[in-house]
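For this view, one protein chain was removed and the others were kept in their places.
For chain A:
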Amino acid sequence: MSKVETETAASAKGHAPDESAPGPDTSRSWVQIISAQGILIAFAVFLLGFGLFSDRFLSFENMESVLRSSSIIGVMALGVTVVVLSGNLDLSVGSMLSFGTVMVVDLHDKIGAAPAMGVMMVAVLALGCINGFLVGILKLNSLIVTLGMLSAIQGLTLIYSGGQNVDIAPSTQSTTWFRVFGRGDIAGLDMPIIIFAVLAILLHCAIAFTAYGRRVYAVGGNPTAAVFSGIRRGRVVFSTYVISAACVGFASIILGSRVMGSQNNVGQGYELLVLAGVILGGTSLLGGSGSIFKTVVGVLILGFIQNGLLLMGYPYYAQWIVTWIVIILAVWLDIAGKRGRLFSPIA
């Protein structure tokens, strides 16, 4: 954190050496501190604010319930973060979640839990490979490709299920070990939370501390420079989509196991909630800046907004309006800090 601050302070001095007047200088650093730590400050403010309004809010049970309900969007957001870091988008994760959940639930009674999970994982990874091939190797625009895939996978899901909702037979629901992923717990901690946490730590380490992670940042930050320094851009982009698909696979297992059934459109609209979490965390949609840890914070903020407003007695759609305001404010403050002024200089 302190490194970021010193860096931005240094760059600010480097770019504007003539600005020695005390007025703008202090306001600048003030904006910069807010923007560098913005998302954590907002997080703390949210927790305190909601905590004042409701004594149930900061209880352990409530925390656990927020974490549990955020876990599916969270797991998907981890993968999407990697895609976004490399400078692309993945809008197909929502329909991919529908596809994976329908498939794993449907196959569970037909071929057993483990094979069902295996087959579903392979199918979802194949979809990720198609995404990766189209964006990474053919270099097509990621927004449109994944928009097309969103629609195509929705079609695939409906063709697969014949338009019917799928269920795990009620007789096996309580006996199958498949239930452990959504309903089980280890030492009192719910399994979805543990899966989310483990994946988050693994991916954070993979992105923050390995050569692969630095390649992802390089490709997202400056593709041309990355290619000139010997990075195979296509392969890196391809791999990010496979990672994203794998995360969707895990999310499908959690969701299928929790609900023990699935509608065809269960993941509809998830892609945008996931993206909202990633953006809220401060990962730049232009690529090259952000982190897995920030995304976890962003997703948790979304979860706490939802939970806090419900506890305060507001209807469930109030969270959408608050999320709208929070997203724009978060990104605005981030940009304002970087350019050193609150409003855009465009005439």
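Following the convention adopted for this analysis, a residue touches a chain if its C-beta (ideal position, glycine included) is under 8 Å from a C-beta of that chain, and two chains touch if they have at least 3 such contacts; residues count from 1.
To be clear about the criterion, contacts and distances are computed from a predicted model.
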item: Hidden chain of the complex, named as in its UniProt record, picked from "Response regulator", "D-allose transport system permease protein AlsC", "Fluoride-specific ion channel FluC" or "(2Fe-2S)-binding protein"; value: "D-allose transport system permease protein AlsC"
item: Chain not shown: contacting residue from A:L143, A:A197, A:V259 or A:L310; value: A:L143
item: In chain A, positions touching the absent partner; value: 134, 138-141, 143-145, 147-156, 158-159, 163, 268-269, 272, 275-276, 279, 285, 315, 317-321, 323-325, 327-328, 331-332, 335-336, 339, 343-347
